[in-house]
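After this line comes subunit A, so read on.
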Amino acid sequence: MIRASRNHPGWWAALGHRLSGLALALFLPAHFLVLGLALEGDAALDGMLAWTDRPLVKLAEWGLVMLLTLHLGFGLRVLALEFLPWRDPLKVLISLGAGASVLAGLLFWIMVS
Partner candidate 1 sequence: MSRDIETLRTDILIIGSGGAGLMAALHALQADPDLDVTIAVKGLIGKCGCTRMVQGGYNVALAPGDSVERHFMDTIVGGKWLPRQDLAWKLVDKAVERIHELENELGCFFDRNPDGSLHQKAFAGQSFDRTVHKGDLTGIEIVNRLMEQVWARGVNKLEEHRAIELVPARDGSGIAGVLLIDMRTGRYRYVEAKAVLLASGGGPTMYLYHTPSGDKACDGMGMALRRGLPLRDMEMVQFHPTGLLAGTDTRMTGTVLEEGLRGAGGYLLNGDGERFMTRYHPHGERATRDIVSRAIYAEMRDGRTTPNGGVYIEMAHLGPENVAKRFKGMVERCADCGFDLAGGRVEVVPTAHYMMGGVEFELDCATALPGLFAAGEDCGGVHGANRLGGNGVANSTVFGGVAGESMAAFVKAGASWKEADRNVIEAGLDRAERPFAAKGGDLSHLRERLWRLMWDKVGILRDRAGLSEAMTGLGDLRAELHEAGLADGDRSFNLTWHDWMNLESQIDISAVIASAALAREDSRGAHYREDFPETGSLEETRFTRVTQSEAGLALEMVPVEFSIVAPGQSLIEDEAGAPPTAAE
Partner candidate 2 sequence: MQDTAETEEMLEVEIWRGAEDGALRTYRVPRRESQTVLDVVTWVQRNAEPALAYRFACRVGMCGSCAMQVNGKPRWTCRTHVAKVAEGGKLRIEPLANLPKIKDLATDMAPFFEKWAEARGRHEPTRTRHEPMAPVSPENPARAAANAGIECINCAVCYAACDVVGWDGSYLGPAALNRAWTLANDERDADRCGVLRAVSQSGGCHTCHSHGSCVEHCPVGINPTAGIAGLKRMTLAALMRGEL
């Protein structure tokens, strides 16, 4: 399914951007919902604390942060491509953008885990 014509950094970056964006778009409402729900009522704070301590939720939250970082990196790459009038180093930029975001993602992962 991955055609040979797709095998270049720009394409992989776009795919990463899209998948992370998609995941974010699906996760974000859940994230909002959970935040909103958990804080309802009197024992809001305690409930919240207990809840976020659960490993599964923790993982999901970390995932969300990860995705956000990745998506940010790839998104900045797109914005740079489209709005900075750099013409010639474009190809380099495409690769750099991709590389940078992956790196940023990894760094973040290492720092938080």
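The set was built so that all candidates are chains of the complex that A comes from, given by their letters.
Simple rule for what comes next: contacts are C-beta pairs under 8 Å (C-beta built on N, C-alpha and C of every residue); 3 or more make two chains touch, one makes a residue touch a chain; residues count from 1.
A quick note: this is a predicted structure, and the numbers were derived from the prediction, not measured.
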Task = Could you work out which candidate touches subunit A in the complex, given the options 1 or 2?
result = 2
Key: Residues of subunit A that touch candidate 2 when the two form their complex   = 3-6, 8, 10-11, 14, 18, 78, 81-83, 87, 90-91, 94
